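Every protein chain except one is present and positioned as in the full complex.
Moving on to chain A:
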């Protein structure tokens, strides 16, 4: 469930902020609060504290039932959860219109979890259950449809997902249609995404045929029609402020294929720089990659990466950034390069990254040899000299690096030697290397 579309490499799911299952879509606070899936945090939303005495035993018993279900779910005891849910569904017959989350919503969410994870449940039952849930609440109809579609996609049933999306799109229910327009936009966007997938399938076929010398007109026609359908929907959703990584990527891909570079650039700029959109490092990554593909000037590339450095100093592109900055003629840029590489190595994920260490080693060596700008090193090292020795240059790490990755330890030793000077441990370590 972590990757949204497992079959399509062009559109990997980007998990923003480490959310468990699927991506966070930005909504208005009200819908967001209501949409909060039950199990993102392991607590049920707090029940409104009302005087216990006036509640009937029916209500108290159903609340107790619910807490048993919660316990069972958290311990992944699906059978037990199903057992208690069987007793809880009775509360559908009682009107809970004053509660924050009513029993029908609870049953939908809990039932989905159980049916998805239970070993004996089949997709058919699951779909049947979702259909029932759709009839339970008109205010949630589109949400349920959307979640059903996600589950179908996770199960690989692309065609059914597409059918459901089309069906949902054509749903009309008086003023509810207007109230739920955000969900409709999402549904259209995902349909656009599936159109994109079909498009790329056709594209693949076309390219293969192209190699063989055949030009299949029908395939080409289909491909273009998918493109039109996809483009319309994707364009719409991107206009709304939000985190739309997958959609943006697909849309840009489409535009590039058809040579609409200006439009693509505009879209990416909007996505990255429009303050209405939430701060999203991926936006800058996409922009950078696009600019690189287009062969833009170093200046624009660097400016794109600079912002990325500000947001996510530990991003993997920092190596490219540093490499480009080192080669620059401007002094300031080179100093920035040093900053960048030091900042990246502050993070634990980079400890074993040989390339990063080699970048740092190279730059530091160059500075030392040229004997210019030693103050740069001093500046960077002053804030790090308390903790870097234990963090990177401990005896244990030295031994381990030496055993596992010789090139890494070589680079590290170099850096350490320069930075620590006559530091005892690494001096000894240097000795150790020389002996070998």
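Throughout what follows, contacts are C-beta pairs under 8 Å (C-beta built on N, C-alpha and C of every residue); 3 or more make two chains touch, one makes a residue touch a chain; residues count from 1.
We adopt the following convention: contacts and distances are computed from a predicted model.
A.B. asks: I notice the complex is incomplete. Of the names "GPI-anchor transamidase component GPAA1", "RecA family profile 1 domain-containing protein", "TATA box-binding protein-associated factor RNA polymerase I subunit B" or "Oncostatin-M", which is the UniProt protein name for the chain that's not shown?
C.D. replies: The record names the chain that does not appear here as "TATA box-binding protein-associated factor RNA polymerase I subunit B".
A.B. asks: Thinking of the whole complex, not just what is shown, which of A:132, A:166 or A:274 touches the missing chain?
C.D. replies: Per the contact definition at the top, the residue touching the missing chain is A:132.
A.B. asks: Could you tell which one of A:94, A:224 or A:395 touches the chain left off the display?
C.D. replies: Of all options in A:94, A:224 or A:395, contact with the hidden chain holds for A:94.
A.B. asks: Since one chain isn't shown, list which residues of chain A touch it in the complete complex.
C.D. replies: Its contact residues with the unshown chain are 54, 56-59, 61, 64-65, 67-68, 78-80, 82-87, 89-90, 92-95, 97-98, 107, 111, 114-115, 118, 120-121, 125, 128-129, 132, 135-136.
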